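The complex appears here without one of its protein chains, the remainder shown in place.
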Amino acid sequence: MPSLGYVVRRVLQMVPTLVFILVVTFVLVRLLPGDPLSAIAGDRVTDAQVAQARAAYGLDEPLLTQFLIYVRHVATGDLGRSIVVQAPVRNLVTERLPPTLMLTAMSVLIGVGLAVPLAFASALRRGRAADFAIRAGAQISLSMPVFYIGLVLLTVFAAQLRWFPVGGYGDDWGERAYHLFLPAVTLGVSLAAILMRNLRAAIIEVLGAEYVDFARAKGLATRVVLLRHVLRNALISTLALLGPTVGALLGGAVITESVFAIPGIGRLMIESIYGRDYPVIQGLTLILALLVSLAFLVTDLIQAALDPRVAR
Amino acid sequence: MARALSVRGLSTVFPSPQGMLTAVDGVDFDLAPGEILGLVGESGSGKSVTLRSILRLVHAPGRVTGQVLWGGRDLLALGESEFRKLRGREIATVFQEPMTALNPVLTIGRQIDESLRAHTRLDRRARRARAIELLDLVGIPAPGTRLGDFPHQFSGGMRQRAMIAVALAGEPELLLADEPTTALDVTIQDQILKLLLGLRARTGMGMVLVTHDLGVVAQSCDRVAVMYAGRIAESGPVAAVFAEPRHAYTRGLIGSVPRAGTERRPLLSIEGTPPGLGERPSGCAFHPRCGFATDICRTAAPPMENVAPDRLSACWNHAAVAAAREAA
Partner (left out) sequence: MSGTQAVRALRLPRIPLTLAAGIAILLVALVLAAVPQLVAPYSPTAFDYKAILKGPSLAHPFGTDNFGRDILSRTIWAYRVDLQIALFGTIFAAVFGTLVGAVVGYVGGWAEIVFGRVVDMIVTFPFLVLVIAIVAVLGPGLLNLYIAVSAVGWIYYARIVAAGVAVQRRLDYAAAARVLGYSTPRIVLRHLLPNVVSAALVFWMTDMALCILLGSSLGYLGLGAQPPAAEWGVLIADGKNYMSTAWWISIFPGLAIVTTGLGFSLLGDGLADLLRPRR
């Protein structure tokens, strides 16, 4: 296990990242032409509301003060108010976060579930027809936009074959998994292609490692050698992809949720863009960036736990 | 119960764009039970590939032919599962570089344990006790506390001891050691050799010691087989071969090692470098570098011959080499 010192150091490393995320989301709204007030409170407001908002966000103060006020708001969980829905952004986000998280988790499961056996099949048959076919498949799926894959799956498996619902979300876990299956496959296929390529390269490298020969020389069964020595070590080196992967998945979720009409934060993002609901856009960008930096943190901690060579 | 190893006509080839590359070319040698054979040669001579071929560790597309007779059974002809039961159990191996041969993300205890699981019926607790015993046997202090350590937490010498402990887990009758001391400091080299000799004395296991270091051979081996360009040049008891080499290459090799106790004199060195895999000369592969070479050496490969009691040599001019001994 990673030592406490390592964990503390790694968490402290997040501080500049967090500051950066806050700066970007702060600047984002101020990039809008005109008075930031209209971005924060909307255009249809009374004079009293204007005065109140000006005071609350310190809009007459210097930028640095405004930034500190923003940071204080975020720290206390205040992400502003939606202009369109007239509700706190925080409530909107917490309400719509679960489908997105579940979609992401299912995509990772499907992606890893596809990638591991395919990477093995490809690496162990290197240079043969199966390897070529798997790699060509990965290349093609990487060249396909997510919305296109989703649209095709939706048409074939939901609209035509009626095996799955055409979209939406469910009331209980089983129903949700059923609704999210096709979208998760959509994201999982792209993820599997990326993971497969990296894992294949890692497996090929590990297969040539001397400790794999040594494990064989010890008389271990092939299965044990492949799982305990090859897969384990290959996965550890591929694990570094987890952080960027979650980032890509959350980005992909924005698109997938639109295709499948899933009430998650990705769809909320698009709705907010159409509605020019800037406080929600700002809050969502912040939350998504936080989730990804959290994924990077978790990646590093898992890696430190699995790989004893990582600094403790 | 103790078995002898005899290798007959062992060849290992690798296909390449330049055609078949022959790394090992018809190697024969014998090892009596409990004997230590030094397999010596320069890098690229095929000695490590020979060792890997015996253990069937040559990666595709490399191909191994010939016979490896172990107690009368041909290891190269055994079925995969049958061979696996024997590998690590009857014949174990130690590699040159423990840092790369030990899995970096598994504890030493785990790596001993998986060998014990594969080859014994001991339960969890007994395996742990045995693992501690093994670490103790190879001279690792405080073995109980080191089971949970990872390879990178050991020093170089201790890592090599740990790898030997892993190899000993199956209580092998034969240990194939590929340059086990090359990666280590001189003082630690000596300790590891002493450890191996001590283990032989205690367990009676035989050993093939691959090395490029004649000092190691002189210090620890009963017999020596000298390899050059994929073939055995000469073999015989260590003392006899060192005293009276019967192959020009052996003579050059011995001449290039400084010996304690003799007066200082310029070392004999062999001109040139060993041929690469694809560039083996015709006839005797050593002839371009050989001071004894005659016409026949350039055209025909010398056969392995009994040149003296218990001495084999593949040199057309072995008599001349033996006679020239004093002139060196």
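Order of writing sets the chain letters: A and B. Residues in each chain are counted from 1.
Definition applied: a residue touches a chain if its C-beta (ideal position, glycine included) is under 8 Å from a C-beta of that chain, and two chains touch if they have at least 3 such contacts.
What you see is a predicted model; the values in this text were computed from it and never measured.
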Item checked: Which of A:Ser38, A:Gln66, A:Ser237 or A:Thr285 contacts the chain that the document leaves out -> A:Thr285
Checklist line | Touching the absent chain when the full complex is considered, from A:Val8, A:Leu32, A:Leu63 or A:Leu227 | finding: A:Leu32
Checklist line | Of B:Gln18, B:Thr187 or B:Thr273, the residue in touch with the unshown chain | finding: B:Gln18
Checklist line | Touching residues on chain A - with respect to the absent chain | finding: 13, 16-17, 20-21, 24, 28-29, 31-32, 139-140, 142-148, 151-152, 154-155, 159-160, 243-244, 247-248, 250-252, 254-255, 258-259, 269-270, 272-274, 278, 281, 284-285, 288-289, 292-293, 296
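Keep this in mind: only the chains that are shown with their structure count from here on.
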Checklist line | Whole-Å gap between the CA centroids of chain A and chain B | finding: 52
Next item on the list: Provide the residue numbers of chain B that touch chain A in the complex, in ascending order.
Entry: 52, 55, 57, 59, 84-89, 92-93, 95, 97, 100-106, 114-115, 118-119, 150, 152-153, 163, 166-167, 169-170
Item checked: chain B-touching residues of chain A, taken from the complex the two chains share -> 208-211, 213-222, 224, 228-229, 232-233, 236, 306-309
